[in-house]
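The structure appears right after this line, and notes come after that.
Some chains have been omitted; the remaining ones sit where they do in the full complex.
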Amino acid sequence: GKQLLLATTTSTDNTGLLDYLAPMFTKVAGIELKWVATGTGKALKLGENCDCDVLMVHAPSSEKNYLEAGFGVNRRHVMFNDFVIIGPDSDPAGISKQGLCSALKKIAGEKYIFASRGDNSGTNKKEISLWQQCTDQTPELQQWYLQTGQGMLATINLAVERKGYTLTDRGTLIKFAANSKGSVPLKIMVEGDQSLLNQYSVIEVNKARCPKVKNDLARQFGDWLVSMEGQKAIGDFRLLDKQLFIPNASAE
Amino acid sequence: MEFILEGLVKACQLLVQGDRETYSAIFATVKVSSISMTVSLLLGIPLGYLLGYLSFPGKKGVRTVVDTMLALPTVFIGLVVYAFISSRGPLGEAGLLFTLTGIAIGQCILALPIVIALTATSVESLDRVLRLTLKSLGASPLQIFMTSIWEARMGLLIAATTATGRVLTEVGISMMVGGNIKWHTRTITTAIAMETSKGQFATGIALGLVLLIMAFTINLALSTLRRRV
Amino acid sequence: MEDILRLHKVRHQYNGRTVLDIPDLKIGRGSIVGLAGPNGSGKSTMLKILSLVEKCSHGTLFFENKAITPFAKGARHLLTFLPQETYLLKRSVFDNISYGLKIRGQKKELSLCVAQALELVGLSSSFAERQWSELSGGEAQRVALAARLAIKPACLMLDEPTVSVDMESARNIRRAILLARQEWGTTLVISSHHQSWLNDISDRIVYLYNGRLLDYSYKNVLLGPWEKFSDELFVVKMTDGQLLYASKPPKAGSSGVIAPKDIRISSSPSFGNEKNISGFVTGIFADNNPDSLCIHVVCGDQQFIVNIAVHAFQIAEIRPNQKVSLTYNPKDIVWLA
């Protein structure tokens, strides 16, 4: 049958969203969805190299450059979730319920352990932009700033083991809690700030550059995601009875 | 700690209850590693034999290069193979990206140096009188090859076992070239890596045990064979 | 007699040291050539070259008048060699003996051929099932020989075939060798330190010394260093204090040789231009020439082999352990280059 190759970030796969959406899409469109889940950076690179048909990523600034460079076309918002800053129960830095920027400043000022993904992922890019926004610089060589270069779950795990803070998307946090069977020695410290929104988009790989990509199928997939049906499906997706993604389809 | 025990239980469940995803990954692993091992043994044993048997200028250099290739990181091999078979690469037309064949190509590159280096050492450690004896009985170069290989069979068996262990456990190539696509190119090791990155440690352990059981089966068969020869 | 093998201007070197230097040597079809000489004289090297398992550094090997090199198509299956170091493949005795047949493409009657070969070397056919590791030294040696006999080769080079082998088996091997020549016309070159055995079986003996070929009769090698004794005579002192006389050697360290026929043996010394040396008889053997015998005499450390006519032996009182006199003319000692 027809097959569509999607390159996406680990969060959509790790949370089980794609396992949930793929059969629905296949049923509607008669297209089998295959996906490669990796870091956002690598997913974009696969698109650039014409090795997939469609992308679902969450790194708005890179995505814009990507479209400008002509690697992708027809970017559409699909959904969002939000980021939170988490830390140990004891909250040694005392940032709980503080504003986003004062929390970050406190961590940097008092040199509390902060785990960063440091992997160029959407989450990492968001984190770096927050440091820039709040402290005018990105921590790098500091002893307290631990860059894992790994996925979100591994980074949360590191924060737990080292009793430090980290920035995560809410979906992965729920997943992490589920994995640890409730006994999470971590709490949400900062949430709800406007700059903590995490936007996912679907981008079609540019057929003009990559003649072999199945643009028609990619279009069908994107159309379905932003359709009523697709949006409802995303909204209905639940992990541990919590909604992870909020559909917000709109053409860019 | 408890996830290890959990993993043990889960491994049994997966195997006994015939979990479809697990069996799909087992199947992919078996398929891809049999291809890569067959090719690398067919190529590697003769090459290793020549390297161990012949003496030619620059032999030490070749050995050093082969030994160095034992330290080829799998992700590196994955990247290089990807460069060649990606749509924009020179072999892009063949459509090998995200296929088991693509993985097998990478795994051959991984296994070949092991087979060559260990075969060469085994052949070198054969008694120098063996060669004399074979020549003295009128063996042709091909017959000398076949008999030397047979005399060195214990060494070759361990070469094959080591290479198989390497191929079965590698992740980098399978991930990069295969893409870990469910039902298609997801092998046991990419599944372990994925489950682990999802925090499903028990599933990771379970899949690791599945792989070990596979390896144990192979080795049990080989050791029965070894007892007979 | 037609020549089957010929070494022409052959020189062989290991690490730049010349260990074999043969200007010309022809081996007649169906002949049995014995190869004698001390340790390290190049016997094994020569046999390896003759059987194509080693390529000589310089020179040519002719087989049936055609120059050949290792792995030459036709010759490979016709020239067979028994190495000095017994080596069996890590298989059963049966597989060891049938190996040569199998690589010649013979598939049928292997059991029969193996049984015959075992019988030739005096082993019972029950040995066929033994593993290579379950043999005594002499049994292994005989299995290795059986593996060569099984293929009925045109030329067979044997490097010390009777080593580790008991006396009865040595006789069996002798019989097998003669049978091979008679039945299959096999040409044989055999090296051995077992002098009487080699004497007995060979049509002709070639003596190697320091990689060079000596005529058979030059069998008694006299090592230096030589010291000046008089204007004309040089001597070497033997371990028992006796002096051995020779004419002027090219160098003090030169080696000389004297033919067995140039030495007379008797129970008492004789005088004149000739010199005497006394020693003890260690053994009495047959010679190739039916009218003559071979006597081994040891003087100090030096062994001499002397010939004596049968009729002379009957009147001279020569027996083992007896003290005898050897009479020779120093001029008969010939210098090796």
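Chains: A, B and C, in written order; residue numbering restarts at 1 for each.
Here is the rule we go by: contacts are C-beta pairs under 8 Å (C-beta built on N, C-alpha and C of every residue); 3 or more make two chains touch, one makes a residue touch a chain.
Just so we're clear, the structure is a prediction, and the values are computed from it rather than from any experiment.
Q: Give me the full-complex composition, label by label, with copy numbers.
A: Formula for the entire complex, using the labels shown: A x1, B x2, C x2.
Throughout what follows, only the chains that are shown with their structure count from here on.
Q: So that we know how the chains sit together, what is the shape of their touch graph: line, ring, star, complete or other?
A: Contact pattern: an open line, chains touching in sequence.
Q: Using the mean of all protein Cα atoms as the middle point, what chain has its own Cα mean nearest that point?
A: Ranked by how close its C-alpha centre lies to the overall one, first comes B.
Q: What is the distance in Å between the mean C-alpha positions of chain B and chain C?
A: That pair's centroid distance is 53 Å.
Q: Averaged over CA atoms, how far is the centre of chain A from the centre of chain B? Could you give it in whole Å?
A: Taking the mean C-alpha position of each chain, the two centres sit 35 Å apart.
Q: Touching two or more other chains, which residues of chain A qualify?
A: Not one residue of chain A touches more than one other chain, so the list is empty.
Q: What part of chain B is in contact with chain C in the complex they form?
A: Against chain C, chain B makes touches at 127, 129-130, 132-133, 135-141, 143, 147, 151.
Q: For a test of understanding, state which residues of chain B touch chain A in their complex under the given definition.
A: So the residues of chain B touching chain A come out as 86-88, 97-98, 179-182, 184, 194, 197-201.
Q: Show which residues of chain C lie in contact with chain B when the two form their complex.
A: Those residues of chain C that touch chain B are 48, 51-53, 70-71, 76-83, 85, 87, 89-90, 99-100, 103-104, 147-148, 151.
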